[in-house]
Structure formats: C-alpha cells, structure tokens
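All protein chains of the complex are present and in place, except for one that has been dropped.
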Amino acid sequence: MDAQSRIPVAVLGATGMVGQRFIELLSGHPWFELVALAASDSHGGRPYAEVSRWRLPGSEMPASAAGLPVLPCRPGALLDVKIVFSALPGKVAGDIEADFARAGMAVFSNAKNYRMAPDVPLIVPEVNADHAASIVQQRKLRGWRGSIVTNANCSATPLVMALKPLQQAFGVRKVMVTTLQAISGAGYPGLPSYDILDNAIPFIGGEEEKVEQETRKMLGTWEEGQGFTGAPMVVSAQCNRVATREGHLECVSVELGTHASEEDIIAAWEHYKAEPQQLQLPSAPEHALVYRTEPDRPQTLRDRDTGRGMTVTIGRLRPCPILSHKFVLLGHNTIRGAAGGSILNAELCVSKGLL
Amino acid sequence: MDAQSRIPVAVLGATGMVGQRFIELLSGHPWFELVALAASDSHGGRPYAEVSRWRLPGSEMPASAAGLPVLPCRPGALLDVKIVFSALPGKVAGDIEADFARAGMAVFSNAKNYRMAPDVPLIVPEVNADHAASIVQQRKLRGWRGSIVTNANCSATPLVMALKPLQQAFGVRKVMVTTLQAISGAGYPGLPSYDILDNAIPFIGGEEEKVEQETRKMLGTWEEGQGFTGAPMVVSAQCNRVATREGHLECVSVELGTHASEEDIIAAWEHYKAEPQQLQLPSAPEHALVYRTEPDRPQTLRDRDTGRGMTVTIGRLRPCPILSHKFVLLGHNTIRGAAGGSILNAELCVSKGLL
Amino acid sequence: MDAQSRIPVAVLGATGMVGQRFIELLSGHPWFELVALAASDSHGGRPYAEVSRWRLPGSEMPASAAGLPVLPCRPGALLDVKIVFSALPGKVAGDIEADFARAGMAVFSNAKNYRMAPDVPLIVPEVNADHAASIVQQRKLRGWRGSIVTNANCSATPLVMALKPLQQAFGVRKVMVTTLQAISGAGYPGLPSYDILDNAIPFIGGEEEKVEQETRKMLGTWEEGQGFTGAPMVVSAQCNRVATREGHLECVSVELGTHASEEDIIAAWEHYKAEPQQLQLPSAPEHALVYRTEPDRPQTLRDRDTGRGMTVTIGRLRPCPILSHKFVLLGHNTIRGAAGGSILNAELCVSKGLL
Partner (left out) sequence: MDAQSRIPVAVLGATGMVGQRFIELLSGHPWFELVALAASDSHGGRPYAEVSRWRLPGSEMPASAAGLPVLPCRPGALLDVKIVFSALPGKVAGDIEADFARAGMAVFSNAKNYRMAPDVPLIVPEVNADHAASIVQQRKLRGWRGSIVTNANCSATPLVMALKPLQQAFGVRKVMVTTLQAISGAGYPGLPSYDILDNAIPFIGGEEEKVEQETRKMLGTWEEGQGFTGAPMVVSAQCNRVATREGHLECVSVELGTHASEEDIIAAWEHYKAEPQQLQLPSAPEHALVYRTEPDRPQTLRDRDTGRGMTVTIGRLRPCPILSHKFVLLGHNTIRGAAGGSILNAELCVSKGLL
C-alpha cells in the first residue's frame, strides 16, 4: 500500500489522553492517513493546536494534526473518512459510534459501550482475530453499511494475550488476577495528584467486571449463526490504582486444564504464533509476548515500552499452591491497551479484506 | 504499674528504620522504660544522637534516647535490662538474640530468624495470644533463663488479623493474597529512589514464603507436649513493592469452611473480641479491626494511621467467583507490622505473668 | 471564654481543600463554634457528609460538621453567625464576601480578591498585627457593619514571617525567592497526577505577582488617615510546583539594610517576639519560627507539621555572593498558609476587641 493510496481516517475524542495516543501512533502510519479530528465538546472547527494541549511526554504534537480543524462528532462533518477511531467517553460513545457505522464507516472503538454486545466483536488480534469475521453479520443484522469493532479494556488486553497460548496448549479453567494500574488509565485530567501521591487505591469503578467479562468473551468462540460463546472459565479480578504513569502490572494465578511444567508453559508463550505477526501488520510488535527470566521482572517502568508499547512482558512463573501456576504480566495501557490495540484491529480488518 | 516500677528495656538494632520506630513507640511508655540502645555496627558507646539520624517524619528523636550510649549487642553490655526488643537484621539476629535469651533476658524480636522455629512462638496478640505460653517449654528445652518471642512479617501480620475472626466463625480453607507494600518495608536506606519512582516491582525476596508459612503457624495451634501445628489451610501470596511510604495494602480472596453471607463476615470482624483489648494492653488499639463501607477504602495513605497505626482496616468485601469472598485490607507495616506489634507482644507476656 | 459563650462561625466554600482544613481546625476550637457551612455550588441544604468527601489524610470528617446542612452563600441563610471564614474561589469570592460584610459579619478570607485593596488589611499576625486596626476605617469607608480581613497567599505567608525579624533588626532591601510548592496548593481536584508525577513545573498562574506584592504590603505600614504603604523593598519571585503533598519550600536570598553576622540573624529569628504568642492566641504555635542547624533542613516532608503546621522552619543561612545572605524556609501551605492563618487572624481581631 503506497502513500498515495493511504486510507483516510479520523479520530473521535481527539483531545483526550487516548485520543492523543491515536494521533501519535497514526502519525506516519503506512496504511492510514489522519485527515480529520473530532471531539464531543464543541470547538467550532478551530485548529487542533488551539484547542488541545499535547500531554504525552517524549513527543510533540504531530505537525500533521496541529492544523486539522476539530469538528463535531457527526458523520456528515467527516465525509471522506473510511475508518473512524473512537476514543470517546462511554457516556456519549454509544449513539455517536452507531451513527458513524450507519453512515458506512468502519468504527474501531476503545469505548466500553459495545464491547459485550452480542453482535460486536471484541478483538485483540493475537488472541481472537477470527472474531473479526462477525462484522459481516453485524452489518446485516443492524442494517448498517459500516461496522463497529471494539478493543478490550486496558487490563483485560494483556491478560488475554498471556492466557491465549495457555488456553490453546493446556486449557484454562480459573483465572485470579490482581492489577496495579497506572494513572493514565483514568484519562486526563483523570486522577487528582492529591489522591494518589504516596497512596494506593484498591478500586477502579467497573474495572473488575470488565476484566472478568471481556476476558471470557475474547477467549471464547464466534461461529456464524451461533454468535459469541464465552470461554468456559471463571475469572476473578481485583483492580488497584498505583502511582505509575503508564503500564498495568498484573499478578495472575491460573488453573490449567491439564498438567503442564514450567518449561511447557514458557515454551507455549515463546512459541506462540499469532496472526498479526504472520500477517506482518504494521503495528504488530515483533514479539507479542516476551518472557523474562530475572526474578523481579516485568517491572512497570522498565518493561512498558517493550515492542514500542505493543509487547506484553511476562515473568515470575512459579507454582501456585491453590490453583496451578502464578505469574506476573505487564502491558502498556494507553498503547497496547487502548489506541495501539485499536489501530491493530483496523489493520487486521483491512488485511483480511473485511472493510 | 507506676512510673517508678517501669521495666527497664533495650532496643537492639537501634539505628535502623524499625529500631527508630521502637524508640518512638517506647518514648513515654507506661510500663517500659528505655534504658539502653545497642547496634550491630560498632559505635564505641557514643550517644545515639551522634551516631543516628532520625528518619521518621512527623516526630523528633525523643530526648530520652538522644543521650543514651549506643552499646555493642552483647548481654554483658546491657546488664540491668529485663526486656530486649530486637530490630536486628536477619544475618546477625540469630546468634545475638540467643545470647540475650541465654543470659536471662526476654527477647521480643522482629527478625525472621526464629519465627518458624518449632519452640519459638510467633505472635500477633489479637490472633494467637495463647501461643505465648510456649516460652515456658522453650526455656526448659533450650536451657535458657530468658526467652525469644517473635512477631510476624509485616504483610502476614494484618492478614492473620483479618483472617482470625473468619477462621473462628466459619473456618478458612484457602487464602490468595496479593500485596502492594510500602517502601519503608525495605528498611533504610532500603529501596533506591531510582528503582521505585514511577515504578511497581513484583518481587520482594523471601516475602511470599514468609506470608504463606507464618500465616499458617499463627492461625494454627500450640499445645503443651504437642508444640505448634500449622492451620490446615493453603495460602498463596504474590508480593509487590509500590511507591508509598508506609502501609501494606493486601487484596485477599478466601475460601471459607462454611457458607457465610457478607453480613455474617462483617459482623465477625466487627464483633471480634481479642485479648489485647480485653486486657487493655497499653499499645492495643481500641479496635483491632475496622471495616469501612466506602467502595474505595481502605487506602494506603488515608487509613494507615488508624488506631495510631495499630488497627487493621478492611473493606470491599464481595463475592469471589473462584473462592468464596474477596476483600481488601491495610496495615501499617512499621508500627503494627513491626515495632508496635513487638511491643504489644511484650505487654501481653508481662500481663500474663510469663516473664 | 468558656464553651458556653463560643462565637458562632461559618465556613464558606466548605467542600474544597481549604474549606476542609477550616473545618478540621475549627473542630474543638476553644473560642469558635462551627454552626454553619456554605458552598458556592447548590447543595440544597443536604448534610455535609452527603455532599462532600473528606480528603485530608490522617483525620476523619469531624462529627460536628458531618450533619450540618450545606447552605447557599447568602448572609440571609446564615443568620446567627458572627464570623465567616471564606475558602471561596476567587471568581465568586468578591461579591459574596462583600455581601456578608455588608450584612454585619466579620469575614476572614483566604481568597485573593481583596488582599491588595487599599482599605482591606492583609494580615499574618506575627508580622503586621497592627494592620488589623484598619477595619474600623474600612467599615466607615464602605458603610459596612461587618468587615473583611484577608490572609496572604500560601507562599507569601511563611516568607514574610521569616523576613519580619530581619526587617526589624537590620532592614531588608531586596528579596529573591524561588519556591518549590506542594500540589495541595492547587486545591482539589487541582493538579492532575499525570501532570506532576516525575515532573516539576516552573509556573503557577499569578503566584509570582502575589508573592511580590503581598510581601511588600504586609511588611509595610498602616496609619490612620494614611492607609497602607508598601515596604520600600524589591521582591522577585520564581514559583515552581513539585510532587509533594503539603509544605512550600522557599530558597531565599536577601539584601539587608545593614551589616549582620549569621549569629545576629539567627538571634533575630530566635528571639523574635510576636503578638500571637504574647496574646496566647489558641492557634498560635509556641514558636512562630524555628531555626534548624542541620545542613539539609528544612525539608518539606520532615518539617511541615512543626507547631501543628503553624510554625515556619528556617535553615541553611549562609552568605550570598550577590545579595547579603541566603537561606531556606518552609511553611505548611494549607494550615499556616491558608485556613490556620485565617483562623489566627480571627483570634487576633477577637482578642483586640475589633469585632
């Protein structure tokens, strides 16, 4: 796909934390050309540089975005766009995303609204790329010319990536997970500094339910005519906020379906072949999973940027006296767990000819 | 017990983080009079104020300690002392504590060395005050005139306090716990700031084993002739370090022995009658356990000082889809989980006439 | 003044960070009885415990406040109140505070609006208690039955406290100050955690101007007929935000009017006799100023709570090769620099019979 023929895309919710990650990751994208920005607040078409401050450290607002007008979130305002990435907040995403899908656009949404809908796929391409085919039926069912594909909650995403190879090789019956999540997961302005400096907060509204439900949907099946069937496993989550900028650390305990040695499990992770890597999708990291052998890794700060934030790092595999095994994993929440994951979903659908 | 007759006590390992907590908590103690300080490094008897900088924020070095000479850790150097509180590091605590016990002193140790010894009690007075009686046999067995009583690891301590009422009321079969532990748990200088700022570290050497073993010992039984029998439960721990100053937060999932409603469980916590409160020990908090009903409590910063750092705060009780129930607890690691716990042990033994 | 005759007081802006400090400090106050709470947002008279979450760590919402209805900020709604403490935001404080003063109440305001007004005193009682007399003229001039007394910006407050003894003893010609200010200075929700974790921000809107102007006003004079005359000194401020919870640290360089040795200067601080201490006002700390001799003090964490947050700690006095001397000071920004300072102002005016 040469630069001439890049697909015109837009970002909805362009002024928020995840919106900015979308813009950063789309800058210089080989397949997608960012041609429009929209936000739920009215900005009267003023240039992005005027209405939004760049908040991501280590980068500047891409020049290609700075001059784009910030438009209202209506399909009529974004006419030439084929793909729409949505970083909209849940309280407005529902109607707006449906409007865009109805108008014929392919919506890739980071919002929670449609994730558990029976005709909307919830995809992490390394895990359940086959669920993407469901959008054909979605269009029929909803009478839409476009479609909605969602990516998962930022904690569920790296979890399913670590679980999938285990499920495939040994089966997974039970999953206990306790998370240590970064402040960026709360968006911007998000968490007041007075609430988190020298503190840890054992509660994130709705998060535990999302992790428990989304994990089962993604590790489950989709079949034409049948729809989605959740994986036959039990998931129990406890979610905490800690004072880190990016990167969700998760302590996991699993009960596998069959006996597996630690060598078997590490081999399953290291040899896992996933579709994005086989299709060589532009945003796919070379390694979806990296297992580290040091006793104290992964660590949030040190491992979150592995694979440009798209790799999930695993470590500390050891026996669990209650279930089968314990381990620790880490994923970048605003890249792999949000904007990067959504872009990878779009690349997958383009590559499979589904749009 | 009037001020005239206060028991002369000493602190071993007086210059470290826990040593300073001992000094702070013993300052003005109604039963104990701090008469001597000792450290494993040689300080040639120079005054405490000269060899140690005070590191606890919110307080100054007590004047009563500032002028005490820092003596070597030998019984001969601390002749008039009856009770010795040990904050020594594990690598030297073993021999030194035995020397003091042999010399006739009652050693209350925060070190790990003797915690799992078959003739040394590991006590949290609200949990297993009856284990204290074992020191009579310990003296006989070891031929010591004195004795050693240990308090538990800073993560195990609040955990057993929350579990004990459940064990008593319903039985406890399985315990999964994931901790978010404060930096002060690593002592001083302890954790380099470069390692923890904007980071979370999923590893604390030896900690998980301690939590798993010590919990069972404390919730188990001691019987004359029989010794200690671990509780028939399985414990699985995952321990993490986060950027908080004090307070260990723990996400717990338990499988109870019998069915219990959430009301039953909260009632068990709230009505739990423990010996230190009944005996009105000076360091016992009014409430050993406090259950908070807010959805996002306990929090490390906000709840660690409850009961002057001696109360364990619990919250977020809810069903666990894998075991029976999940909840969150918080304990102050250098007060309840270290120096304060050890002083309470001494008060218990004095009160029971065991010394 | 016995408990029977305590003066009924109210807090305006009761739900914010400084509002909560007012409530905390007024709880159990020997002279003032908190009888009413008001907020600029409409809360329909619902109880404080319902409309406000307590955000100050280390304390719980005082029971005496929890049940008070949150009223609108209108004098008619707070009829029996004699003194009103205002923690209102600047954008609404102007009109509301005037309304209360007109209605006959004594307003003690933490807001910036009237600080530089030519007929409103800006007071730190240790510094310019004599300015309080100006409210008699203020009432005449404005035709108010009540009055407005303001306290200074949280950075200017500890600065003038350290400067006053120097001004008195040696004169002060020039003051350069660079601040390292805590996040609580930005109120609640205030500074997003994503903006400050692992960051320092060299800008606080309007702060430098306030420090420069308010310092001169407070160190200046008030004379009947003459009004306020600013002190003949130049002040230059640079203000920074850092990741600390409470406590503003300030690096100061001064040019004194006459030669003074370091001993002279320290003596000036240590022997400074201030009115609140002489009058034994209830909120006055025993020592308004403490000079520490350690080379690395004051430190934000370690010294902010000195004198229950009402003492200013000074240290590191040394020659400045450009002006005369350099030193470092620290003050608690939400206690001494806000609510505590305002309450002390009220105590001063009551004590002087000015209300």
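Think of it as A, B and C in the order they're written, each chain with its own count starting at 1.
One rule holds in what follows: a contact is a pair of C-beta atoms (placed from the backbone, for glycine too) under 8 Å apart; a residue touches a chain by one contact, two chains touch by 3 or more.
On a predicted model such as this, the values are computed, not experimentally measured, just so you know.
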Candidate in contact with the missing chain, chosen from C:T221, C:N240 or C:Q277: C:N240
Touching residue (missing chain; options C:A77, C:A133, C:C251 or C:L279): C:C251
Among A:V9, A:A87, A:A106 or A:L301, residue touching the chain not depicted: A:L301
Residue touching the undisplayed chain, where the options are B:A93, B:I183 or B:V235: B:I183
Missing-partner contacts on chain B, residue numbers: 17, 55, 183-184, 188-198, 243-245
Touch list for chain A against the chain that is not drawn: 57-58, 197-198, 301-302, 305
Positions on chain C contacted by the hidden chain, ascending: 174, 176, 178, 180, 198-203, 205, 212, 234-236, 238, 240, 242-245, 249, 251, 253, 295-302, 315-316, 320-323, 326, 328
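We adopt the following convention: only the chains that are shown with their structure count from here on.
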Where chain A and chain C are represented by their mean Cα positions, the distance between them in whole Å: 48
Chain A and chain B: spacing of chain centres that average the CA atoms, whole Å: 42
Mean-CA-position distance for chain C and chain B (Å): 41
Junction residues of chain A - those touching two or more other chains: 198, 243-245
